[in-house]
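The structure appears below as structure tokens.
Removed from the display is one protein chain of the complex; every other protein chain stays in position.
Moving on, here comes subunit A:
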């Protein structure tokens, strides 16, 4: 019985290593060879989990996700002006603005955009992350556009006499027909001039309203306003029943496209203002990754050499443990997935240092017990147990700090920005993993290599 347990854990250990290695492969690996005259041509695919556990669908792809600072892209932060919204409706208004912005962003076809609301005290912000968008100025204009579409008509004749203003300025009376009644807006080209125009297709209610409005305004202008700016004010020739209208203006093709997108996504319920933007060109990120990678590899090699020179055989084991540590953490980062940013990489590198520390603590304690004249086996058992206390206490303190930095409950008196969060997250995952590898894996390897051998 006593012998079966270690065998089982060795088995579990092997399974774990295979799983972790599989989770870390960057691309699918093709396998081509012939066996007994049979040609085998297959590939190890990327690890994918797609199962149902306890009625919950679990789907995971294992792929490394890079942050904007590494792969290039734009981070935009908009502040919502909620001053005119009653306090009870603020949250909802910001949430609906977020959804509309998301729809507009999707128009750009970027992969994995992220649109989030950030609330702190009474300020409401919407952050938009766009990986690799070329023309960011256009994107900003489209996202920030309120796009309140309004149809207006001339004020009643009495009012007209009273104000004596030119007819165009008089078309200010709202008709009740707005962007909400538009089913679909598309870009078309005028048959005669070739100019891009925006075609509006009304909903049932909108079509009926439009019919009424055009019916009572024959020979008079109807104003089309977007964000309180008159876009066009055509004079109605006849009652329009088809349920569609055309906005002509001096549009470029892009402007017409943006307007159509803005109308389609709906009007923003509140105005938003851009207060922060960070744009990283693709070259800078690539360089940062390359240089950090080289730095990381040089660092790792020096750490491993140092450990082996100083601790000899134990150092080799620790380096092996470190390798497993690195692979497990990478697998976790890919599984969650954690978006890698520069501070995130720094947090990871720091946690490597702390993982080594666990090993050094254990080795020093074992050496200490050996100096007291104990044989390796006893020294290992006693030293290991003593080291665990220190490792546990020290790492809990680190986790405590990481916890506060990560701010999981989104308390608004703590920092809420992504950079520091990324750092805290990689650091805490690193520390937790190092607890596991330092305590479980290193122990296992020492048992396999030393204790089992010495028994024979």
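Keep this in mind: a residue touches a chain if its C-beta (ideal position, glycine included) is under 8 Å from a C-beta of that chain, and two chains touch if they have at least 3 such contacts; residues count from 1.
The rule is simple: contacts and distances are computed from a predicted model.
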There's a gap in the complex where one chain should be. From "2-oxoglutarate ferredoxin oxidoreductase subunit alpha", "Putative protease", "ATP-binding protein" or "Protein-export membrane protein SecF", what does UniProt name that chain? "Protein-export membrane protein SecF"
Touch with the omitted chain, as defined above, among A:105, A:226, A:272 or A:361: A:361
Sole touch to the unshown chain from A:190, A:276 or A:375: residue A:276
Contacting the left-out chain: of A:350, A:381 or A:432, that is A:350
Which residue numbers on subunit A touch the omitted chain? 69, 77, 79, 120, 136-137, 140, 274-281, 283-284, 287-288, 291-292, 294-296, 298-300, 302-303, 306-307, 310, 342-343, 346-347, 349-350, 352-354, 356-357, 360-361, 364, 368, 386, 389-390, 393-398, 400-402, 404-405, 407, 413-417, 419-420, 423, 427
